[in-house]
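Missing here: one protein chain of the complex. Every other protein chain is in place.
Our next item is subunit A:
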Amino acid sequence: MSTDLDSLYQEIILDHYKNPHHAGLRAPFEAEVHHVNPTCGDEVTLRVHLDDGPDGRPVVVDVSYDALGCSISQASASVLTDLVIGRPVEEAMQTHEVFLELMQGKGQVEPDEDVLEDGIAFAGVAKFPARVKCALLSWMAWKDATAQALQSDPALQEEKS
């Protein structure tokens, strides 16, 4: 019983919850989204700032957020920003895919620490179906905001194609 609970509430998750990284809303940004979890009321407002990288590909320069929610959703936002800030959008999207796969794997997917770093702590969450959407809230918001930012900026879009 408590081992299951401990697998959900890994120390890493509780650390991110208590001291979230990159929290708060900052400028500049190209897109801002507001996502909610209608069943529980968790909310996140998330901004994305992209720019051209040295090779001309768009890079995630900043992700800032204001989140209200449980330890899982808060920690997940914190880990997300660690994993995507400073990375080319394309790579960050791949990480997003890997995290999504882990969360939807019902606890059967072995997490890859090289890709997910602190994100591997969420492997236990996948065993609690009711909590998966908590972990995914900010990730889905980030994907949405990034897509909007790419669309709204012709220069970035051009670079992308």
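Keep in mind that, in the parts below, a contact is a pair of C-beta atoms (placed from the backbone, for glycine too) under 8 Å apart; a residue touches a chain by one contact, two chains touch by 3 or more; residues count from 1.
The rule we apply is simple: contacts and distances are computed from a predicted model.
Taken from the listed names "glycine dehydrogenase (aminomethyl-transferring)", "STAS domain-containing protein", "Cysteine desulfurase" or "ABC transporter permease", the protein name that UniProt assigns to the chain not shown is "Cysteine desulfurase".
Considering A:C70, A:V98, A:V115 or A:M140, the position touching the chain not shown turns out to be A:C70 (whole complex).
Touching the omitted chain from subunit A are residues 1-2, 4-5, 8-9, 14, 39-43, 68-72, 74, 128, 131, 134.
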